[in-house]
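A single protein chain has been omitted from the complex, and every remaining protein chain is retained in its original position.
A and B label the chains in the order they appear, each numbered from 1.
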Amino acid sequence: MGFASKSPWVIHYDASSCNGCDIEVLAALCPGYDVERFGIINTGNPKHADIFLVTGSVNEQNKPVLQEIYNQMLEPKVVVACGCCACTGGVFHDCYNVIGGVDQAIPVDVYAPGCAVRPEAIIDAVVEGLGVLEQKAAALKENQKKGA
Amino acid sequence: MAHERSFQDISLDSLVSTAERLKREGWRCVQMLCVNTDNGVDLTYSFSKLNELANYQVRGVTQGTSVPSIQNLFLGIFPFENEAKDLFGVDIEGMVLDFAGKFYAVAEREPMTILTPEAKERKDKEAKKAAAAAAKAKQAAEGGSAPADDLEAKLAGMDPEKAAKVRAAMEAKARKEAASSAQSEDDIEAKLANMDPEKAAKVRAALEAKKAKEGNA
Partner (left out) sequence: MGQHTVIPFGPQHPVLPEPLHLDLVVDDEVVVEAIPQIGFIHRGLERLTQTRDYNQFIYIAERICGICAFGHSLGYAETIETLMGVEIPKRAEYLRVILHELSRVHSHLLWLGLAADAFGYESLFMHCWRLRERVLDVFEATTGGRVILSAVLVGGMVRDQDAATLNMMRETLDGIKDEYAQLCKAFLEDSSVRNRLVGVGTITTEEALDYSMVGPFARASNVNNDVRMLGKGGYADLSDFQPILETDGDCFARAKVRALEVLQSIDIINEMVDKIPDGPVFEEVKGAPVAGAQACNTLEQPRGECYYYALGNGTKYLERMRMRTPTSINLAGMAQALKGCDLADVNMIVLTIDPCISCTER
């Protein structure tokens, strides 16, 4: 197990969510579900974060913000789309100002469905994301060896 | 004590004077909304005081007509005036906080004035239905009535291509029915002629009984 997956730090951005998924992301971090006891800490700084939790769908105005945060995060990094809107656009898929799911703007590694997404589903998705993070870290190491 | 809600039409010219009067009388601004219609955009301004909720409506603001802003009186209204500009293309003049069409920064220009294909289809259908119903009412008033009226009214509501297909299909069906009923009677007679007379008599009796029964039913 790599260092990052033992205590992954998460960053959360609300693309155009209805808040339902946002408060569930926070609820997962707070007493009741309390993933902080596993060392999963919410940070506001993209450069500190390993896992990017995105809620809500993408539109023209928030697409660059999303990409900016993603680009600022350092490798290895994992993106988790939380909720139906982040996965596909959900109930708002045919709104005029909705492009679609988060994968329309940045690559997504794990999809957590639900409207609103349940904290259990978020925790599951983050645990799955840790596997991806591990793989990415290993691949990165391999590349560095080759480069050296 | 329940809310007393009222709707009242005002002219565009009296908008500012109405707002000034309401401000003096201590009303607070609740909101402003737009409705896109065939004759331009309808604006509704709502104000509230104690248990009264009054809606003032300015009808049919067309493209190119500028609407005076009331932000200098009620600054709280600024999100809605900017929204009217962004989403409905209403030209609001003299805003204190003017985002110049960049409040929502939507991908589509004036999206609330555009009908989705589904809505357009439904609207056309409704219009045709209404026209057909009016025509029928007119015909009924004149005394003449055709049995196919109902169907015609329905067909009028459909899109023309589909209606033509339905019409063609119905005509074909009618032709086929007429041909087949004539043919089937001939067939039976030919079959009966080949049978032994006793059996044929029984079959004929049965057929007649069946016909009589059908007639009763």
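By our rule, a residue touches a chain if its C-beta (ideal position, glycine included) is under 8 Å from a C-beta of that chain, and two chains touch if they have at least 3 such contacts.
Worth saying up front: this structure is predicted, and the values here are computed from it rather than measured.
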Per the touch definition above, residue among B:126, B:171 or B:208 touching the missing chain:
B:126
In the full complex, subunit B touches the hidden chain through residues 1-3, 5, 7, 26, 28-31, 33, 35-36, 44, 46, 48, 51, 53, 55, 74-80, 87, 97, 99, 102-106, 111-112, 115-116, 118-119, 122, 126
Spell out the interface residues on subunit A facing the chain that's missing from view.
12-24, 26-27, 30-32, 43-45, 56-57, 59, 61-62, 65, 69, 91-92, 94-98, 115-116, 118
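Note that only the chains that are shown with their structure count from here on.
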Centroid distance [mean C-alpha coordinates] between subunit B and subunit A, Å
43
Can you list the residues on subunit A that touch subunit B in the complex?
59-61, 94, 96-97, 99
Which bits of subunit B are touching subunit A when the two form their complex?
104-108, 111, 114, 116
